[in-house]
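Here the complex is missing one protein chain, while the rest keep their positions.
Per-chain residue numbering starts at 1, and chain names A, B and C are given in the order in which the chains are listed.
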Amino acid sequence: MDVIVPAIPGTYDGFRATLRAFIAEHKPTLAWKQRTGLRVPDRAADVELLRTYVRAIHDAGYVLDRFSAEPGDPHEQRILEQELVAAGVPHVLGNPLVAGALKHFGTDEQRSTYLPPMARGDHIWTQLFSEPDAGSDLTSLQTRAGRDGDDFVVVGQKVWSTWAQWSDYGYLLARTEPVEGPAGISAFILDMRSPGVDVRPLREMTGTTDFNEVFFDEVRVPAVNMIGAPGEGWRVAGASLAEERSNVGGAGGVDPVQRLVGLARRHNRGGRPAVEDGAVRQQIGGFAARSRIQRHLGQRMATKAMKGQITAADAPLAKIWFSELNLEMVEAALALQGARSMAVEGDELTVEDGRWQDAFLYARAWTIAGGSNEIMRNLIAERGLGLPREPRGQS
Amino acid sequence: MDVIVPAIPGTYDGFRATLRAFIAEHKPTLAWKQRTGLRVPDRAADVELLRTYVRAIHDAGYVLDRFSAEPGDPHEQRILEQELVAAGVPHVLGNPLVAGALKHFGTDEQRSTYLPPMARGDHIWTQLFSEPDAGSDLTSLQTRAGRDGDDFVVVGQKVWSTWAQWSDYGYLLARTEPVEGPAGISAFILDMRSPGVDVRPLREMTGTTDFNEVFFDEVRVPAVNMIGAPGEGWRVAGASLAEERSNVGGAGGVDPVQRLVGLARRHNRGGRPAVEDGAVRQQIGGFAARSRIQRHLGQRMATKAMKGQITAADAPLAKIWFSELNLEMVEAALALQGARSMAVEGDELTVEDGRWQDAFLYARAWTIAGGSNEIMRNLIAERGLGLPREPRGQS
Amino acid sequence: MDFGFGEDQELLRSTTRRFLTEHQSLADVRRSMEEPDLFDPVVWRQGADLGWTAMLVPAEHEGGSVTGQPLVDLVVLAEELGRELNPGPFVPCNVSADAIARFGTEVQAKEHLPRLARGETTSAWCLSGDGSPEPSAVEVRASRSGDGWRLEGVARYVHAAADATLLLVTATGPESGVVNLLVPRPSAGLTDRVLTGLDLTRRFAEVHFDGVTVPGAAELAGGWAVVERCLSVATVLQAAESVGAADHLFTATVEYAKKRVQFGRTIGSFQAIKHRLANLLIELEGMRAAAHYAALALGDGLPDADEAVATAGAYVDDAFAHLAGEAIQLHGGIGFTWEHDVHLFVRRAKVNQVLYGDGAWHRERLIRLVEAATAPSGGA
Partner (left out) sequence: MDFGFGEDQELLRSTTRRFLTEHQSLADVRRSMEEPDLFDPVVWRQGADLGWTAMLVPAEHEGGSVTGQPLVDLVVLAEELGRELNPGPFVPCNVSADAIARFGTEVQAKEHLPRLARGETTSAWCLSGDGSPEPSAVEVRASRSGDGWRLEGVARYVHAAADATLLLVTATGPESGVVNLLVPRPSAGLTDRVLTGLDLTRRFAEVHFDGVTVPGAAELAGGWAVVERCLSVATVLQAAESVGAADHLFTATVEYAKKRVQFGRTIGSFQAIKHRLANLLIELEGMRAAAHYAALALGDGLPDADEAVATAGAYVDDAFAHLAGEAIQLHGGIGFTWEHDVHLFVRRAKVNQVLYGDGAWHRERLIRLVEAATAPSGGA
């Protein structure tokens, strides 16, 4: 049993210093405020500034493993991740999930056509998986792609697609085969500018626009744009999701539990610093335990992924753990602020420029999007524990 | 809006003093320790001592309204309840629910035959409502009573019957009519010594024997023992349950929240009295609020009962509120005791002779018996909110 | 025992509901919430004609209640206003009217109560610098200035301050303790800044006092007792607003669950959803019982009034916030959108949680009352 991450040798200090200077020089000043969560710029100008930034990094020779066919030096990769995260500006535009799919299931031509422009910020991608009725239960997808000559014709609807309003390409799952369940699904590269694609940005309760609905009205996709074989979409998606998960692991930023301690020091409860109150201490202590366990659950999942032992319950379990802890922690953060918690971003009274208020409102995205936690519990019970499936109704 | 309970005039002081002296003189010394909850003596000798005590009270002219056809003086009744409760010895033997049924639906002969001996402790009664499969969802009872000449013949099984092992009579609900649902049920007086009645006491996780299973193997019940009309059992039961509920209301004893404050004063946490710890204070403060609200929910229910506005959600709601608060409070009481909470009744280290440990183990009776809280939630959702019923399976 | 509303109160309820549906429904509030003026003085004055601010005002000052239990009458109104997330100064106006009627001089009563009752004056309560009801948190300082008072400092998180023409200002006095002053708005040296806030259906302000002077006659005698009373009334009325809002949202959520189809079934047919809705009903009924009893006990001066108010403060708004969060979850994606109303309830609940003492504050108050009632020998 181990969770060892080897230390980075001092010989890499120069690499880090050069990179850091490069980032400082090219980092754009955006009108957009990046908040917590999977957030998307609301102005085209910011998207263009980000493209320029990502292009500069790429053209200077810094390429992340996730976009490259051969892995780079592992220490350089870790430094690259660390410094890009520390810059506080997005360095991956759109949803990069398709990269893993292309690497494992794509043709050489697909890889050479799509990976480099993705790495360079020239192509922004969105993920077209979730549907209104199926959540992240991908086996019950209803979007269909019927073969017609050299094309497939796509009809259906997706939801919860981040970045779709700025995307050049979409990573689509649709039903192509005349069988129920996972065996009927195939994966596609979809040009988002194809006729019949209708992207409708949604304004969320946060007041921001981070998700889109995407409608397909007889959208033609060339058959060569299929990733993997017909009916293999379920495996393709699984592999890319697994690759994504193995990228998990303390992706920088201040530990939210430490942030809570900070809030508890700076705000009073009953005339004393809240951090001296036994109830506050117990609550934060409990969060600290669950937050650490979240990390260990991630380590276990990475281990199982490596050994090919991932079960249907693992990802839903991790999603519930994270999203419910997150919700409770942001609620606690607001409570610590007392009446001050009513001030939001832009108000001079606000705490940390309203990050907690925004995080509170956004927290429900984690418990609803990509398959609500209720659907996740069904999956755990039915696939993980083997309990009887919920009967489908007659609609 | 009011919740007024009129004060007892000073002219009743003499009545109270006489009664108190009488109780002190006749109160038996039992081998049995009465614990919290619906508990039943484990020795016949104790049952006999209790019968003698109840008989003495009755014969001295003290009769509770619940057993009498005409109501007594309300102040005397309240004093009687208060003093009998304060005595700390049961003053009602068995389950007296049938009294309300007899008063509202019984024949004159049934009333004169059964009420006085019940009041006098000569007849001990048990309630034969719950079944293994139906819980307190009385509409789906499966015990059947088929007409055969002047008798009904009962076949079936009941569970959660308190006092059945010491009972002379049972208040039985069984299905007599060839229709589904509530309209098929009738209520009966059952002689527990009838051939075919098999009482099997259950030892519970508390280590005590408070509940019984009762089996009926072609038990003959004279038709004259029906309470009310055929198919009216649902109304009969409802009326007696409502009468029982209107008897609710601070039935003496120390407020459990005050008991928790006492425990928190006497036990330490982190080297200080636990009552000084913020987490303990918040927890007890929360219990105090819910405990008071429980009383107010009772007041509302009594009001609705008076106005005939009780809904199917009311009793389940009250049961869940009480039973879950009770469980949390006894768990908190054990936590306050620290390692000392591992000592139970009979050990010299135990707190309050183990009442909390026993209450902790017994707490699940409240959440399971008489219809589990899961079944209660179904009732609230289906009957109270009008949500679709759970489909019955094909068994 | 009659722990329910009487016929007159039910009539008050239906009249109020009809009025709000026609003149200031949630849809109307929604339309105005992104505009500078959320408060509609015309509607407010019409509401005043229906008694919104008159119940705690004695008849000789143009007030009057529906029954002999004005606070219970107000609960009916508060529930109805809460249902539509009404932005108006219902709580502070009634708090001020009660304080003036109870602690004010005859001159103060004459000057302010008829205008409050008619809805011509609206008021706000400047409690403290951080919104908490602690003497140490009061950040307006009152010093003697000739025969009058001079105010310096700031009060924050003040509901409806920018719409008010009368401020009830709690300030630290020159001696120990606080003084409560009636300050007209506008006044020289008095400025306010409306917050960019979480609750989109109410406006809160930061109020600055830079040498504001008022005559000695502006003082409401009573010191901290005035604050305690205001806090109790505010706690009860806000709890009732929360009950109304929660009831509305819960009903809408149940209706949604009966209609929304997923996996070929209405989601209300899924047992896990049913049980969660059952849990929410349990909480809602608990909220209701707590708020109603608190109004009864405080209004009638029952011996357990303090405990009853603390119980409402300890339970109601936290339960409302929980219910509102569950309502989003049960609505799923649609509940997460800006266009759907559910987030307005979430925001309202979140702010109610921290006004007039948060749940933790009231739970602490409640355990102190229980401690005082528990024999030193310790409960058993």
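Please note the rule applied: a contact is a pair of C-beta atoms (placed from the backbone, for glycine too) under 8 Å apart; a residue touches a chain by one contact, two chains touch by 3 or more.
Small disclaimer: the values here were computed from a predicted structure and weren't measured.
Q: Using the touch definition up top, pick the residue from A:L172, A:L317 or A:A332 that touches the left-out chain.
A: Going through A:L172, A:L317 or A:A332 one by one, A:L317 is the residue touching the chain not shown.
Q: Considering the whole complex, which of B:R147, B:R203 or B:K307 touches the chain not shown?
A: B:R203
Q: Identify the residue among C:H275, C:H340 or C:R368 that touches the chain left out of the display.
A: The one listed residue touching the chain not shown is C:H275.
Q: From the listed residues A:I8, A:V85, A:A223 or A:A381, report the one that touches the chain absent from this view.
A: A:A381
Q: Tell me which stretches of chain C touch the chain missing from the display.
A: 270-275
Q: Could you please point out the chain B residues that touch the chain left off the display?
A: Interface residues of chain B facing the absent chain: 132-133, 140, 159-160, 202-205, 207, 268-271, 279, 327, 331, 334-335, 337-347, 349-350, 357, 360-361, 364-365, 367-369, 372-374, 377, 390-395.
Q: Kindly note down the residues of chain A that lie in touch with the hidden chain.
A: Contacting residues on chain A, toward the hidden partner: 1-5, 254-255, 257-263, 265-266, 275, 281-282, 284-286, 288-290, 292-293, 296-297, 299-300, 302-304, 306-307, 313, 317, 320-321, 352, 374, 376-378, 380-382, 384-388, 390.
Please note the rule applied: only the chains that are shown with their structure count from here on.
Q: Hey, which chain is the most central one here, using CA centres?
A: Chain nearest the overall C-alpha centroid, as shown: C.
Q: Provide the list of chain A residues touching at least two other chains, using ranges where the numbers run on.
A: Where chain A meets two or more other chains at a single residue, that happens at 279, 391.
Q: Residue numbers in chain C touching 2 or more other chains?
A: Counting only residues that touch two or more other chains, chain C contributes 266, 269, 360, 364.
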